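Missing here is one protein chain; the remaining ones are kept as they sit in the complex.
Per-chain numbering from 1; labels A and B assigned in written order.
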Amino acid sequence: MSSYALKERVFHHLTKFFAFLVLFFLVAIFVVLLVKAYPAIEAFGFDFLTDEKWAPNLGIFGGFPAIYGSFISTLIAMLLAVPVAIGIAIFLSEVAPSRLKSPMGVSIELLAAIPSVVYGMWGLFYFAPLMRDLVGGNGLGLFTAGFILSLMILPFIAAITRDSLNTTPQILKESAYALGATKWDVIKDVMIPYAKAGIIGSVILALGRAFGETMAVTFVMGNVHNVPDSIFQAATSIPATLANEFNEADTELYYSSLFFLALILFIISFAIISLAKFHFLKRRKKVSDRKHKWHKLVKQWRRK
Amino acid sequence: MEKEIIDLEVKDFSFRYAGASADSLKKINLPIIKNKVTALIGPSGCGKTTLLRSLNRIHDLYPGNEYRGEVNFEGRNILSADEDLIHLRTRIGMIFQKPTAFPMSIYENIAYGLKLQGIKDKTVLSGRIEKALKGGALWGEVKERLNDEADALSGGQQQRLCISRAIAVEPEIILFDEPTSALDPISTEAIEKLIMELKDEVTIVIVTHNMQQAQRISDYTAFMYLGDLIEYGETDKIFNNPDEELTKQYISGQFG
Partner (left out) sequence: MSATDRRKVINKIVLATSTLFAVIGIFFLFWILFVLLKNGFEALNLSIFFNDGAPPLSVEELEILNKSREGLELSEFEQEELSWIEISGLRHAIIGQLMLAFGATLVGVPIGILAGTYVREYGADSKFANLIRDLSDVMMSAPSIVIGTFVYAIVVSPTGGFSGYAGIVALAIMMLPIILRTTDDMLGLVSNTLREAAIALGAPKYKMIMQVVYRGAKVGILTGILLAVARIAGETAPLLFTSFNTNFFETNLTEPIASLTVTMFNYATSPYEDWQQLGWAAALILAGFVLGLNIVGRVLLSMKHISTKKIFKKRKR
């Protein structure tokens, strides 16, 4: 074998091995979390998902408050962020004067890059006190966390939605205007339907992000394991519990319960992100793919 | 010969694109005769599209463009600042170079302009849609599948869909910008035939690069060159016995 051929094979297999690592890590994360969570799974079973009591000193662990907190804070974040983000996207793509469009768009994109821990700090020092004055209590809790999450995902949704809206061909918009449509008619009847998949995909992806976000939430959740009566009371979420308690866990069961929570978070996030990616943000299938399928069918048919 | 009524009157009309340093249209004077087909011809970049798009003020979608002069429609200057553009565009329809089916079903595409006008009644809608599709010479091909997505149609069918969509709202004038330049000869023929049928009901202005097409379907022709209107007259005259040397050169294919 020539030395080129050998080097070629080495290079080929080395790159393949590294590509394989992605698959390996995803599977490994799942397996390792599952193994580590096993003692807790054995001890609590599926009741872990619904048990409300979390008492490390008694060796009792129920995941419901954290799971509930994750869902509710994410829900609040989505309810606040989605309409505002779409409003911003519409503003950026259709309403803003043209010399504002680009600088504003860029700043929104840059804001999406600010580390989430900064949002969390702002929440702790500025928004939580505001909430304390407005609704009483200590200002921490599901609403505060949801609000900060909503700000964190706002630029993200707005930027992708604007990009999706902007993919609408100009001539399609002009045709609607030529029928006597108003700007809003064009947005809702032509641009939004055209960009629908991209918008929904970005919203679901943002949901996945909010659900797994740690730092924007941990500062302001209050971090108590209970299911609060109101969204203005302290609570916790899966990432917040992990961030706060992982380094304090002193028994195997405690650790294992935290890994169980991490496993739940991983599975739910995986499901949400996959839905967004594979259903809505799917890479466009090339025409050649379709042809390919067709050839296959013809071949199968011939074999019969 | 019946009496000619001027539907749209372009008077001393100049147009400048936002940020441009010169006018793209210079003092154009042109009558658009009712229930006739007027063709705009001229070499690429001479301003045909620009003029056509001024007639329904679609240019207004982009800020900074400048109109001067008049375009009179029923005694009003539609270039005036207080013109109701939404209403104007329901009366002056437009067909583009490429088919522009909306991402909706065939039915919804035609219903779109009607719904904008507040027509919601199902039976009225269905009646008007059928009429429009028949008028657009598409009914036979799509009546079985009105609820299919419009982009499943062929290019020629989509263009006829767009024409149907435009005539559904019963405009008085329809503007065509090279409507067949993206189509095959058979679809082109279908659309030319359609245009000639339409002129009983509506006034038509059509931009075309195809000189045979202009001769086949138009009653009047305007020849433009570098933003100027060089010559206007009956199509036969323009093509057989033009007054201007420039026109003669253009129609004999010496430039453009």
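The working rule: a residue touches a chain if its C-beta (ideal position, glycine included) is under 8 Å from a C-beta of that chain, and two chains touch if they have at least 3 such contacts.
Please read all numbers here as calculations on a predicted model, not as lab measurements.
Contact with the omitted chain, checked across A:Ala43, A:Leu75 or A:Leu124, is made by A:Leu124. Residue-level contact of chain B with the missing chain is found at 86-87, 90, 116-119. In the full complex, chain A contacts the hidden chain through residues 4-5, 7-8, 11-12, 14-16, 18-23, 25-26, 28-29, 32-33, 36, 83-88, 90-92, 94-96, 104, 106, 108-122, 124-126, 151, 154-156, 158-160, 163, 180, 182-185, 187, 202, 205, 208-209, 211-215, 218-219, 239, 242-243, 246-247, 258-259, 262, 265-266, 269-270, 273-274, 277-278, 281, 283, 286, 289.
The rule we apply is simple: only the chains that are shown with their structure count from here on.
Centre-to-centre spacing of chain A and chain B amounts to 48 Å, using the average Cα coordinate of each chain. Taken in their complex, chain A has these residues touching chain B: 97-98, 169, 171-182, 185, 189-190, 193-194. Here chain B touches chain A in the complex through residues 56, 58, 61, 63, 86-90, 93-94, 96-98, 100, 102-104, 112-113, 116-117, 162, 165-166, 169, going by the rule given at the top.
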